[in-house]
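Take a look at this one; I'll ask things after.
Left out: one protein chain. Kept in place: all the others.
Chain lettering (A and B) follows the sequence in which the chains are written, and residue indices restart at 1 in each chain.
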Amino acid sequence: MNETSSSPLLSLRNLTIALPKGADRAYAVEDVSYDVKRGEILCVVGESGSGKSMAANAIMGLLPKGVRPVGGEALFDGQDLLTLTEKQHRQLRGLRIGMIFQEPMTALNPLMRVGAQISEVFEAHGMLSGRERQEKALALLIEVGIPQPEKAIRAYPFQLSGGQRQRVMIAMALALEPELLIADEPTTALDVTTQAQILELTLDLQRRRGMAVMFITHDFGVVAEIANRVCVMRHGKIVELGDARPVLDNPQHDYTRALIEAIPSDVIPEARGAETDTPLLEVDSLNKVFRSRGGLFKPAREVHALRDVSFSLVKGETIGIVGESGSGKSTLGRCVVRLEHPDSGTMKLSGTDFMNLKGEALRRERHRVQMIFQDPYASLNPRHRVGYAIAQGPLANGVPRAKAMAQADALLELVGLGGTADRFPHEFSGGQRQRIGIARALALEPELIVADEAVSALDVSIQAQILELLEELKQKLSLSLLFITHDLRVAAQICDRIIVMQHGRIVEQGPARDVFLAPREAYTRQLLEAIPGRPEALETA
Amino acid sequence: MSFFARFAQNRGALIGLIILVTIILMAISAPLFYPESPWRMVQRPFLPPLEVDGFPLGTDTMGRNVAAGLMHGAWVSLLIGLVSTLVALMIGVPLGAVAGYYGGLIDDALMRFTEFFQTIPNFALAIVLVAIMQPSVTSIVVAIALVSWPPVARLVRAEFMSLRHREYVEAARLVGQSNRTIILRQILPNTLSPIIVLASLMVATAILLESSLSFLGLGDPNVMSWGYMIGAARTVIRQAWWLSFFPGLAILLTVLALNLVGEGLDDALNPKLSRERS
Partner (left out) sequence: MLYARLIVMRLLKAVVVLFLIVIFNFFLIHMAPGDPAAVLAGEAGATDEQFLRQLREQFGLDQPIYVQLWRYVSGIAMLDFGYSYRQQMPVFDLIMARMPATLLLTGTAFVLSLALGILAGSLAAARAKKPSGSLIMALALLFYATPLFWVALMAVVLFSVYLDWLPAYGMYTVGAGYTGLALALDVGKHLILPATTLALFFMAIYTRMTRTSMLEASQQDYVKTARAKGLSPRIIQRRHILRNALLPIITLAGLQAGQMVGGAILTETVFAWPGIGRLMYEALMQRDYNLLLGIFFFSAALVIVFNILTDLVYRLADPRIKEAS
């Protein structure tokens, strides 16, 4: 690693940024001070709403409307960035400070070719001729490792994948060899394997060019992977600041400790023995192809979501279905609850056919398998009170209103939200809404619950709470659980067995311990290695 | 913030509401102020405004009281505007809901249908319909409704298509709610806001359509409407410009008011966090 020079490149001193009236707190960041030294990587870690991105915006002069700095200074190489005019900011942007953002999907102009967008950086600072800019753009694309750079340079953003788009963003940010790179959650929206690649690229480029990097993230695993120093933020204030290794090994503050602990560690609990040997769910050779209708001149497209998927689940067991986007895991879950219909194969519940039931017969059996959804903000009808939302299932199945509502009250109590049946969804937080979703899934007294990425949209600390709740309910109500997730760590935490899927096929399945600690297949190993920070914290119980 | 408070925040909407209420009052009180039929010839023709008591807006080519015509005409315009919009909604909302929710063939058929209507000049179609069916309040209402329902169907279809994949709708399917219940109780309440906003704008458009038809002579011959008054005065525009001016002003104010109220409803029903108002 490059030597760090003694004076910091970027120095935030007592920075305070005010939010507009009506926001949930007065300051986005309050009295925040930290440095970024030349050639080092600082990770700013926090959950959503911690204010971690605001300082970055202030440095670039890109604060949103109504948000303004009201105290402190942001010194870049001796100059206070907060006092600069817009014109002065423009001179720095791209040239001495580069920035990349979170959403590669929307961060590129959809109507401009990628090469042109990179060339623009040179144009903005009046450098090089047209032809030279193109050449440099190509060189940059090669440097960031984009496949087929000559083709990519003429491509439009929609023709590239998320990972490729992020590489383009990095190319743009580094074009003029800035001294400081600010990366605002650049890997959050990417697949685990792509994420690993981008992190590696970042490390590589940083090493080669000796840049300082301010890497904003919510994932402590990333900290373990790349950080020299780390700054932990919460509710706009700094909670802990120091060198990465000491903080990870020995966190001083309770919150930091909670964050680190909330990450599903590699401690894998003993596999619980299943209650009986009789299978509750038997899935055999499931196949599903999605076809988009072609027009007169458009070819019909086929997506093989499920290929020959077979597994069985025993009563009382928790099975984790793990895969990246496009693996078919969600389709599998939806087939199990009969929201999708497989093209072929069989599905049995306690020995009787479940797949071909229709009409009244389906209605009678349906209650045995229920689902918890991913997005807490879309899984509840905003116009219905939560008590009614939970009671809808029983009501639709003929239970008298009073009884159904009483049941709903009891369920809310069970998930820790007693007495709130009269409120509307918008009055609850994301984690609370997920609890309501769980209560709703329990309303019909199912035997099997399918959790479709049920904790993926939640902050790490809330995730832990929900997983704990699920575990508790499982024991209390002797439920079986089919847990769909992209996060292998989470799966290893609560599942007895793990099924790994890729491109619609089952790649590997077995007890959680085996899959996690001694994977047989190359893809599984790839997934495991891609988890940020993993090599650092390997433990077994 | 309550609905009314949000609505009142938009000053334009308030102004629009006041104007609208005034016009409605005008329509309702017409028989009070001018109990006789506005068709009656009551004074000498071509009387300029403010010359004779009781004729603040003068008289027209046949000696009819312009002010009376204006007030009675308000009733006609509002009625036709409202009824034709309601009929268009009654056609468009169910069609759009069914097409958006079920997809497949029904949706294809509906899309072809609305595409077809989109390529036909609406006004020309209305003219043809009214002309062939012979002008009357009924034929005008039917013609306007037939011409106005496609945008409603399209909006409702789009809303249903996006909402039917929402997780709370899937949850409802999971627990066994019937399609009908899902459409009526899960999805429809969440589409009411854009429908209401669209409806207010449709009433404005309907009034413009009706007055344009009347202007061309396709109005109900028994009914004195603002469009008719402008059309009748066209040939004498040099001598008596006010005969065209006041009814037109009335139309302008009504349509403007409806648009302002519509925008206010939009703001009040769909509060956005960062709103850039003009």
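One rule holds for everything that comes next: contacts are C-beta pairs under 8 Å (C-beta built on N, C-alpha and C of every residue); 3 or more make two chains touch, one makes a residue touch a chain.
Everything quoted here is computed from the prediction, not taken from an experiment.
Chemist: Check the whole complex and report which displayed chains the hidden chain contacts.
Modeler: Contacts of the omitted chain with visible chains: A, B.
Chemist: Can you work out which residue in A:G98, A:P186 or A:G393 touches the chain that's missing from view?
Modeler: A:G98
Chemist: If you put the missing chain back, which residues of chain A would it touch?
Modeler: Its contact residues with the unshown chain are 60, 62, 90-95, 98-99, 101, 103, 106-112, 120-121, 123-125, 156, 158, 169, 172-173, 295-299.
Chemist: List the residues of chain B that touch the chain left out of this view.
Modeler: Answer for chain B: residues 116, 118-125, 127-129, 131-134, 204, 208, 211-212, 215-218, 227, 230, 234, 237-238, 241, 244-245, 247-248, 251-252, 255-256, 259-260, 274, 276, 278 touch the chain left out.
The rule is simple: only the chains that are shown with their structure count from here on.
Chemist: Give the list of chain B residues in touch with chain A in this complex.
Modeler: It comes out as residues 166-168, 170-178, 181, 186, 189-190, 274.
Chemist: What part of chain A is in contact with chain B in the complex they form?
Modeler: Touch residues, chain A against chain B: 65, 337-339, 363, 366-367, 370-371, 373-375, 378-383, 389, 392-393, 396-397, 437, 440, 443-444.
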